[in-house]
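The other protein chains are all here in position, but one chain of the complex has been omitted.
Note that the chains are named A, B and C in the order they appear, and that numbering of residues resets to 1 at the start of each chain.
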Amino acid sequence: MALSLPEVPPTAGLLDRYRHVRAVSEALCAPLSKEDMVVQSMPDVSPTKWHLAHVSWFFETLVLREHVAEYRPLDPAYEVLFNSYYNSIGEQFPRSRRGLLSRPGVDEVLEYRARVDAHMHRLLERGVDDALAKVVEVGLHHEMQHQELLLMDILHVLAQNPLAPAYLDEQLPRGQSPAALEFEGIAGGLVEIGHAGDGFCFDNEGPRHKVWLDDFALGRRLVTNGEYLEFIVDGGYERPLLWLSDGFAWVRQEHVAAPAYWRKQRGEWFEFGLHGLAPVDPALPVCHLSYYEADAFATWAGARLPTEAEWEHASAGANSRGTYMSSLRLHPRPADLEDRLQQLFGDVWEWTQSAYAPYPGFAPASGALGEYNGKFMANQLVLRGGACVTPPGHVRGSYRNFYYPHQRWMFSGLRLARGA
Amino acid sequence: MALSLPEVPPTAGLLDRYRHVRAVSEALCAPLSKEDMVVQSMPDVSPTKWHLAHVSWFFETLVLREHVAEYRPLDPAYEVLFNSYYNSIGEQFPRSRRGLLSRPGVDEVLEYRARVDAHMHRLLERGVDDALAKVVEVGLHHEMQHQELLLMDILHVLAQNPLAPAYLDEQLPRGQSPAALEFEGIAGGLVEIGHAGDGFCFDNEGPRHKVWLDDFALGRRLVTNGEYLEFIVDGGYERPLLWLSDGFAWVRQEHVAAPAYWRKQRGEWFEFGLHGLAPVDPALPVCHLSYYEADAFATWAGARLPTEAEWEHASAGANSRGTYMSSLRLHPRPADLEDRLQQLFGDVWEWTQSAYAPYPGFAPASGALGEYNGKFMANQLVLRGGACVTPPGHVRGSYRNFYYPHQRWMFSGLRLARGA
Amino acid sequence: MALSLPEVPPTAGLLDRYRHVRAVSEALCAPLSKEDMVVQSMPDVSPTKWHLAHVSWFFETLVLREHVAEYRPLDPAYEVLFNSYYNSIGEQFPRSRRGLLSRPGVDEVLEYRARVDAHMHRLLERGVDDALAKVVEVGLHHEMQHQELLLMDILHVLAQNPLAPAYLDEQLPRGQSPAALEFEGIAGGLVEIGHAGDGFCFDNEGPRHKVWLDDFALGRRLVTNGEYLEFIVDGGYERPLLWLSDGFAWVRQEHVAAPAYWRKQRGEWFEFGLHGLAPVDPALPVCHLSYYEADAFATWAGARLPTEAEWEHASAGANSRGTYMSSLRLHPRPADLEDRLQQLFGDVWEWTQSAYAPYPGFAPASGALGEYNGKFMANQLVLRGGACVTPPGHVRGSYRNFYYPHQRWMFSGLRLARGA
Partner (left out) sequence: MALSLPEVPPTAGLLDRYRHVRAVSEALCAPLSKEDMVVQSMPDVSPTKWHLAHVSWFFETLVLREHVAEYRPLDPAYEVLFNSYYNSIGEQFPRSRRGLLSRPGVDEVLEYRARVDAHMHRLLERGVDDALAKVVEVGLHHEMQHQELLLMDILHVLAQNPLAPAYLDEQLPRGQSPAALEFEGIAGGLVEIGHAGDGFCFDNEGPRHKVWLDDFALGRRLVTNGEYLEFIVDGGYERPLLWLSDGFAWVRQEHVAAPAYWRKQRGEWFEFGLHGLAPVDPALPVCHLSYYEADAFATWAGARLPTEAEWEHASAGANSRGTYMSSLRLHPRPADLEDRLQQLFGDVWEWTQSAYAPYPGFAPASGALGEYNGKFMANQLVLRGGACVTPPGHVRGSYRNFYYPHQRWMFSGLRLARGA
């Protein structure tokens, strides 16, 4: 079935935005069979139907159970089955075993969603106070994150299949390779980063705080497949001196020789994506890199990765044009070089060299939402800017995404940086 | 949906038996959702839809491709996807990853079956020579084995689910515990075992050969849950001197404290089965034991397990009454003590102490069928007699089933033996 | 330091034999440094000093503690540290961690031995009753087993070292390759196997019992390195149809391409042994094979492995000439074809296709000695005949050695068999 996503005016109220976000999640399942929606292809991946259920569990647990007296859960077991990692709420069914659960099936999960929606609609029609509105807002952004996860995860599931089934039938045209990479110098100094203003943000984006930055330069666009191919051809994956020690150990142990979804067939590189299998297009941003690969490429290129403070400082006032989920092109686009500094937002998440750590003065949100971000502040690195599978309006200049350095099933690429 | 299985007169011809076996496989899926049919809960388990496809692949590969000129495969990739372990045919998709394949979906697999069936029907209507008839016969017995595997596997899948979903809704009545176990003495001597006569058998059942047996005695019935509970209560799982060394290491490493599907809830033992979760019924034969458990129980009981030669010798002329798949009671029944030696066939497979090894003079079948049995003759032990999930007419006195000593997702129990 | 082993007249009494066996164990350490004697190179291997201590623990625990009132243990912790696997005696320090114990050091272990010896000498001088003499006898045979283990283990330790240090400096002369293999026909019938007579045997060698054997034939000598090289050159390790299923999985997983201690250097095969590294000598019996390799070779050669009953029946009355530990040539010798059926004893252990299982009517010894053999009767296969590292006089026609099918650090080779 073809994919088409509902739209909502940016000025819509909470109820309309609730309806919209919920509808998008279900619309994303249109190209999928029930069988697709059960499979868990690695512990990091969740089945599609688990995503659909978990985001409903979020509203059920944090809104309905606490604020709607007449609400009755569909099945008390769901409290455990669809709790992702909230210890303050209770036990969780083990993450790595989500794919073993054939029941509740897709139909039952949709029924669960409908029941939660019915109550949420009624509640939002009645109106909610600011505190509760804020929780609902978190729930909407939470569901948007899971829309992206759903797409990342289903790509990973489909990629296990030698039949190489495409999520979207539409094949992508070849792009035109951009001109040679140039750097844009950016003035440093004592700057501020972190979320400012009244708009929504997650707790990990604040507090806004001072950071000293030396002058630096950023690549004007993302690194391309074509450039990454040069790294491969130059023996990039066989040269330990280009790599972090842990990175090279990972390369050896996992027999890594290319980005996650690249496959060599009869001497030619192909890339598998949500639009299916196609020859690697040198014009496109390279995607599905681990931190180790991004770092090794930067070393090879005589550059480095930006820090998150550099990225955020540079992005202030930058154009937020880019490829998002709403484009129905679920693959990054080539640079067009219209802006001096482009592709900061959308297309692919950009690895930074910054460990995901609390900002000075950071305090987690109170209650269960305090587990949302803070407890993951170890062993991960920050990525910035969003990707082609990110819902539009979800990402910001201060938005901090984070992954372990070996992970690469998300839409991750890189932009080079260097000293001024 | 309720389960009902088609029947076929025992005198039916090859085509009718083909139709019947194929129909039974599909009928067994009636109680299952598409989601159920995708999940693989451990490497030993295959998804239901894989079973449905693989048994068709068998006919496609060994009959249609070789003997039907006009046959065109539905998808050439299926040759690899649905090859279980036949190296002489070609590559295989890795067994432990079968659950990662959401495509082909259930509908496509059924379409694949229909296409194979159409050609097989036409072929069998035309008539086949004896050699080909024998291959078709193997294919039918092969599919019957997979019907049992399908039920074993779906039980394992459903058992992972904390919702404890039942395959069959009908709950089982409590049984009446049989009288204390007595032994039946059996005269040994220079006997013959192995398949005799013209009927169908697998290659591993022959050649028929001489074996010397001392006089021995067999338990007149299977060991019951009630007796096994006494072993547990007596500290059976904590006493290393009752166990084989490898067995006790397995108990410790896997934290084993009861048969596979037993669960203690608020101090009481429950058993999960195809009829759902119910209190352990002491009258029923104990089921889902590993070899290690069967051996430790026998040691505790001051007895031993029979050899396969003893079992086969004793079963000659015995009543083949017992619970089979056709009864739609997919759980063993209590003994009724009408016969002096009963429950030899059906109900639960009986562990023997005999390693699965070639009989003297054994030669594997030629061609791909040579991989059917012979290459597994290491590290496994023989079980005899069939179970409540075995298709009727599938098992024989000479039938050799085989599993690794730690496995217990099959319907395995035990009968005691001792010297005369 | 050079190796020289004390001798004892075969007619010596128990005390003299005790002195002799104990002296041999220590003499075997002469070529080793203290550092050599600490290392454990895999869980199956024990450090040399652990062997020296454990065999003393055996006498201490089963003789001195029970029968010598004035005996005081050197250190009560040794009861746990040097208990190998006797649950009836108590807890054991984990086997896989023996190499982590630097203390007690070699000197302390030798002091421990001296203390045990002093008490044992006094006890044996006083004289012991028949029951206790039998336990001492078991202790001596137990220590002889550990002498062989010590040599197997130190070979494995030294083999980890890229410096390829030799246990013995003496290099071996090249042998003369024997003539093409011939088979010796042997008449079957209703024969008896198992230990007979009054001499010492382990409990697993009995009871003597009847077995039916069809007529068969055995290779007149062991399979040679030269023959095994042909198997390798013929792609033996890449052809799944030659292998048991578990065997080929082992080959793939462990990247096996030759016997355990073979190494290819600049296109030539070398073999590492107790005499150091030398080019593979085609004349010598092939050694350090797993069961899987022995079985695959036999299949490739159009033959099979013998059963243990065939081997034992054929060995009755055979010449027991062969290479044993006492020769100080700790590597198998080529066949000389003087006898029609030769190399049955000494040189290399011969894999049989027989699972290690209890003989009919087997009952383990009582007390702690009951754990000596019986609890290992699962998952292992029987090897017969002894090897060049076996103490002379230790092996018999009824002697059953046993290993897991993937193991090959013992001196294991094969003899072919086939039907008559």
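Convention: contacts are C-beta pairs under 8 Å (C-beta built on N, C-alpha and C of every residue); 3 or more make two chains touch, one makes a residue touch a chain.
Only a predicted model underlies this, so the values are computations on that prediction, with no experimental measurement involved.
S.K.: If I'm reading the header right, one chain is hidden. Which shown chains does it touch across the whole complex?
M.R.: A, C
S.K.: Which of these, C:25, C:41 or C:373, touches the one chain of the complex that we don't see?
M.R.: From the options C:25, C:41 or C:373, the contact with the absent chain belongs to C:41.
S.K.: Sort through C:2, C:69, C:131 or C:163 and give me the one touching the missing partner chain.
M.R.: Selected residue, touching the omitted chain: C:163.
S.K.: Which is it among A:76, A:197 or A:419 that touches the chain not included here?
M.R.: From the options A:76, A:197 or A:419, the contact with the absent chain belongs to A:419.
S.K.: Touching the missing chain, which residues of chain A?
M.R.: Given the touch definition above, chain A has residues 85, 87-88, 190, 209-212, 214, 240-241, 243-247, 291-292, 295, 304, 353-355, 357-358, 360-361, 371, 375-379, 405, 419 touching the missing chain.
S.K.: Touching residues of chain C against the unshown chain: what are they?
M.R.: Touch with the absent chain occurs at residues 33-39, 41, 49, 75, 77, 80-81, 93, 97, 99-106, 157-158, 160-163, 165.
Everything that follows uses one rule, which is that only the chains that are shown with their structure count from here on.
S.K.: Centre to centre, by mean C-alpha position, how many angstrom separate chain A and chain B?
M.R.: 46
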